[in-house]
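Every protein chain but one is kept in place in this view of the complex.
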Amino acid sequence: MEILLVIIIGLLYAAGIYMILRRSLVKLIIGLILLGNGANMLIFLLGRVVKGHPPIIGPTEKILADMYADPLPQALILTAIVISFGLQAFAIILVKMAYKVVKTDDLDEMNATDEDL
Amino acid sequence: MSNPYIVLPIIFQLFLAILLMFCWTQKNLQKLVSTVGSLIAVAIAVIMFAQVWKSGTLVTQAGNWGAPFGITFVADTFSVLMVLLTTLSGLAVSVFSVGAVRNARVKFGYFPILHFLIMGLCGAFLAGDIFNLYVWFEIIIISSFVLITIGGEKAQLEGSIKYVTMNLLASVVFLTAIAVLYGLTGSLNMADLSLKVAEIENRGLVNVTAILFLVGFGIKSAVFPLYFWLPASYHTPPPAISAIFGGLLTKVGIYALLRVFTLIFIPDAFMITLISIMAALTILSGGIGAMIQNNIRKIFSYLIICHIGFMLAGLGMYTELAILGTVFYLVHDIIVKTNLFMVSGLIFKIKGTYSLRLLGGFYKDYPKLSLLMAIPLFSLVGIPPLSGFWAKFYLIRGGLEVDNLVLVGFIILGSFLTLFIIARFWSEAFWKTGEELPKKLKVKYYHELKPLKQKAMVVSILFLAFISLGIGLGAEYVIQVASRVAEELMNPQSYIEAVLGKL
Partner (left out) sequence: MLIAILAGFLLALFMPNVIRGLKGKSSIGIALLPFSLFSYFISFLPRISSGETLHFNWSWVPSLGVGLDFYLDGLSLLFTLLITGIGTLVFVYTSSYLKGHQYLDRFYAYLSMFMASMLGVVMADNIITLFIFWELTSISSFFLIGFNNDSEPSRKSALTALGVTGFGGLFLLAGMVTLGYITDEFQISSLAAMSGEIHGHDLYPWVIGLVFIGAFTKSAQFPFHFWLPGAMKAPTPVSTYLHSATMVKAGIYLLARFTPILGNHVMWNTTLIIVGSITMLYAALHAIFRLDLKGILAYSTISALGILTFLIGLGTEEALTAAAVFILVHALYKATLFLITGIIDHETGTRDVSQLGGLNKIMLPVGIAGLLAAVSNAGIPPSFGFVGKDLIYEATLHFGDLAWVLTGAAIVTNVALLFAGFLAGIKPFVGKLPEKFSKLHLPGPAMWVPPLILAVLGILFGLIPPLVDGPLIKPIVAALTLQDPDFYLHLWHGFNVILALSVATIATGIALYFIIKPSEALLGKATRFESISPHSMVKGLGRGFTWFSAKWTNFLQNGYLRYYLITILSFLTFLLAYRLFLGVEIYVDTSVLSEITIYEAIIVLIMASAIFFTVFTKSRLAAVASMGVVGYSFCLIFLFYSAPDLAMTQFSIDTLTVILFVLVIYNLPKYLKLSDNRDRIRDGLLSLIFGAMISILTLEVLNESVQKDISTYYAENAYLLGKGKNVVNVILVDFRGFDTMVEITVLAIAALGVFSLLKLRLKSIEKE
């Protein structure tokens, strides 16, 4: 199964990169979201996946039995997901405002700041 | 030594930010709180610095979960030094903002976010856990996103799209690096990682991971060829904001590079060469970029890049002396760059333009301000005995030590370009006969401001100028600090022992 996830991660990264290289603002954001997903999946996979053993201590037990999924990457991903949501939400609104002010969706037309002012 | 108070700089900034949010609409109260708070923050940092200096590295385990299981905060000399510098620039910028930031921005959360940003910076400097470092980086970038866009002007938004994209990309790379590192070691605590990474047999994978960290932090620190976001955006927000950005944001990247490449990844020959080449080209690109700019804030932006190259060069030489030089340069650069962006803000307030071609006559009209501004300008050049000089001395010495004469050559080239650019800047903006510029309706000129606001701007520049002078004339003390930092960085055992206990 890992092998499939590896491919999916590669695909996510590739798709994300491809999208941020486009000229459209919307695609840029989609690209960033895909990259974020890819990174989360990577943490998940590299924490080594285990099927069907969530890291939850049974009602009668005091410690986890020997076969369980690594809880730490899950905690990290949770944090990362929430953080990236904050950033993405901000980026989405930024795009909206940029479009409103600059009146274009084409990134190639947003290069005034690199010109000599 | 364990000491829970070392998170105080972070918590205090959080407290300040929240307090400021409660005075959302009262702009004068916000200014007062921010200034007084920043003063207290400096005091806290000074006390902490003194304590670390006296008793060595301090550590606290958040929630009392012993390392490497909980989140560790570590205050070694480097960390507290950075915290101290951050609070000093923070204080200056906070005072400067009193005069320079317009009310509308204040009413929309400028001050709280400024303090969130400073909190993020302090957090990043004190973090002893790689994922926690990531989280602090996120605080820094989200605060900087908000600050750079606050006001929503066209140039700001265009610049910030680039800024946001490339910083998010850097975050993804950083997160990828953490994922791989965790996959290899199963640990996040930096001291623990130091030990575990050293044990990994598959050095190839370690080297690949190091590349990810290099690029992730490299984007943040604006090194060649990853710096594009900086010249595209730093000149767009209000000057107070570019001041804190110019002084501190790239430096956090340099801090992280220094930390990670001395503690976790010991660079191999390839890495050393790579960093050296990047440093050389960073110096070159920054220097010649600044040569051809007309907007004074862009000139300073490119000079940031150029001088980031100096600091990277020290890492590329990788000797204790060279690292000492880098740390000294860091100290000098944070103060001077913050100040220069404030200077550019003041110039704008007086003249209503950032264009070097249009500026002029400053010396004649404002002789005292000119002399004041000369201090950061010529410190930047490293005219001895002002602050930039000593660092350069160590960097050259370090380059000789490792026989990297090419890098020494680039450092000299960079210094020369800086000298020339600043001299030309002086000649154009200060000496040249000033033309009468048409009044801009949108600009609130310096002379229209209340005296308190005027004083706030001048005093903050004066404050940092004095620190620059102090760094230059009291070089001995800075060298002692920097040499202790360099020693601690190059011999991480003490760091590891402080975190994990005696091994």
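Note that the chains are named A and B in the order they appear, and that numbering of residues resets to 1 at the start of each chain.
What we mean here is this: a residue touches a chain if its C-beta (ideal position, glycine included) is under 8 Å from a C-beta of that chain, and two chains touch if they have at least 3 such contacts.
These numbers were taken from a predicted model, which means no experiment stands behind them.
For chain B, the list of residues touching the undisplayed chain reads 14, 21, 62-63, 65, 68-71, 102, 104-105, 107-109, 112-113, 116, 119, 123, 131-132, 135-136, 138-139, 142-143, 145-146, 149-153, 161-162, 165-166, 169, 173, 176, 180, 183-188, 196, 200, 202-205, 207-208, 211-212, 214-215, 219, 225-226, 228-229, 231-232, 238, 270, 274, 285, 288-289, 291-292, 302, 363-364, 378, 383-385, 389-390, 392-393, 396-397, 400-401, 405, 408, 412, 415-416, 419-420, 423-424, 427, 430-433, 441-444, 448, 475-476, 479-480, 483. On the side of chain A, the interface with the absent chain consists of residues 1-30, 33-34, 37-38, 40-42, 44-46, 48-59, 61-64, 68-72, 74-79, 81-83, 85-90, 92-97, 99-100, 105-108, 110-115, using the contact rule stated above.
In this section, only the chains that are shown with their structure count from here on.
Rounded to whole angstrom, the centroid-to-centroid distance between chain A and chain B, based on C-alpha atoms, equals 27 Å. Taken in their complex, chain B has these residues touching chain A: 131, 135, 138, 141-142, 145-146, 149, 152-155, 157-162, 164-165, 168-169, 171-172, 175-176, 178-180, 182-183, 186, 188, 231-233, 235-236, 293-295, 298, 354-355. Those residues of chain A whose C-beta lies close enough to touch chain B in the complex are 16, 20, 25, 28, 32, 35-36, 38-39, 42-43, 45-48, 70, 72-73, 76, 79-80, 83, 86-87, 90-91, 94-95, 97-98, 101-102, 107, 110-114, 116-117.
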